[in-house]
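Every protein chain of the complex appears in place save one, which is left out.
Coming up: chain A.
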Amino acid sequence: MMKRRNFLTTVAMAGGALAAPGYLRIARAAEPLRVGALYSQTGGLSVVEKMLSSAVQLAASEINAAGGVLGRQIEVIVEDGASDPKTFAEKAQKLVISDKVETVFGCHTSASRKAVLPIFERRNAMLFYQTHYEGFECSRNVVYLGAVPNHQLSNYIPWIIETLGKKKFFIVGSNYVYPREMAKVSKSLIEAGGAEWVADEYLELGHSEWAVMVNKIKDSGADVVLSNVVGDSIISFYREFKNQGLSQDQIPICATVTSEIEIAAMGAEYAAGSYTSFPYFMSIDRPENLSFIERYRAFVNDPKAITYHSLEAAYFQVFLWKQAIEKAGDITADAIREGVRGQTFDAPGGPVKVDEDNLHTWVTPNIGQWQADGQSKIVSAYPEPVKPLPYSGYGETAENLFCTASGLDTTKL
């Protein structure tokens, strides 16, 4: 019996010894502040998501060089979501439960965000999500740094109707939630602007055969194409468009997803003359942006590296997070959530601000026309940042908010 008691004591002591450093840690103020960066480092989405991961690390290294957050250095724990929502959920669990981080920067697709959301809500941790998305979400555990449909469309559609003088829209997208939500918002804006839409068509995600669709566009009598196509399909779409003899001068493609990355991958001559609506373009002519591009290129050690809208948001989100902690004086999720409300930052592309109500971000809508060199020319810039309305497709307006600091008002849906 002596043995058993000994055993129990040993276990208890060992347990105490293991636990002790944990308690000691809190006492040491200079202990690094750990955050997660959850992006696909492998798989089909890794090309883009690795760039976002680099931007987070660039921001963290710059903050560290300037003295850190509350005197503590940031330590970024990089996890690989492997382009698979299930892996994203597992890795989020690891970061939040085993590593006990309060903040994770990460996710790129809506599918991966939806997969990790329950973990952040149940464990009360914060997710900073930088990609533009379809809206229709109001979590108290996510800070949304990207554009929502009202940023990308409410300025864009009237501009297409009035400035370009287009009256008949052909709406085309990849077959999943983002393009379908974007189409819904577009249709109401098109009708409000006195124009009409002649078709609303979808193609499988990742599909690269555009012959039939482009033929339909040709025969539809549309004078403008509104494209919510994502990923690889974009490249074959623009190529087929030109190869079937359609010209961007007569029927311009006005896109919401096509960025510097896809333009470089398709060959700039195919997109020259088409338009995209984004808050950030690599071509934005501000000293802050030129310096950002230079620092990013040095950081990833590639003198020809491209920057684009989600990359910019991945970068500035870390600064907003830092300001939130400094304002609240604490690193917990509750402190960050309250601290980040109303925070402003002068991002590379222009000033941004986290909304007090819905934790989405005020950004400035810009419309760029793609040029033969693969860069855009800003043809229309909104004078100031616009309030984010994640439920604009369901009738949300600045006077009648659905998503507020207390959560989503489901009675309004």
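Methods note: a residue touches a chain if its C-beta (ideal position, glycine included) is under 8 Å from a C-beta of that chain, and two chains touch if they have at least 3 such contacts; residues count from 1.
The rule we apply is simple: contacts and distances are computed from a predicted model.
Colleague: Determine which name in "Urea ABC transporter permease subunit UrtB", "tRNA-splicing ligase RtcB", "TetR family transcriptional regulator" or "Biotin carboxyl carrier protein of acetyl-CoA carboxylase" the UniProt entry assigns to the undisplayed chain of the complex.
Modeller: According to UniProt, the chain not displayed is called "Urea ABC transporter permease subunit UrtB".
Colleague: Out of A:97, A:212, A:379 or A:398, which touches the unshown chain?
Modeller: Once the missing chain is taken into account, the touching residue is A:212.
Colleague: Out of A:44, A:68, A:193 or A:351, point to the residue that touches the absent chain in the complete complex.
Modeller: Checking each option in A:44, A:68, A:193 or A:351, the one touching the absent chain turns out to be A:44.
Colleague: In the complete complex, which positions of chain A touch the hidden chain?
Modeller: These residues touch the chain not displayed: 44, 46-47, 175, 201-204, 206-209, 211-213, 215-216, 232, 235-236, 239-240, 242-245, 265-267.
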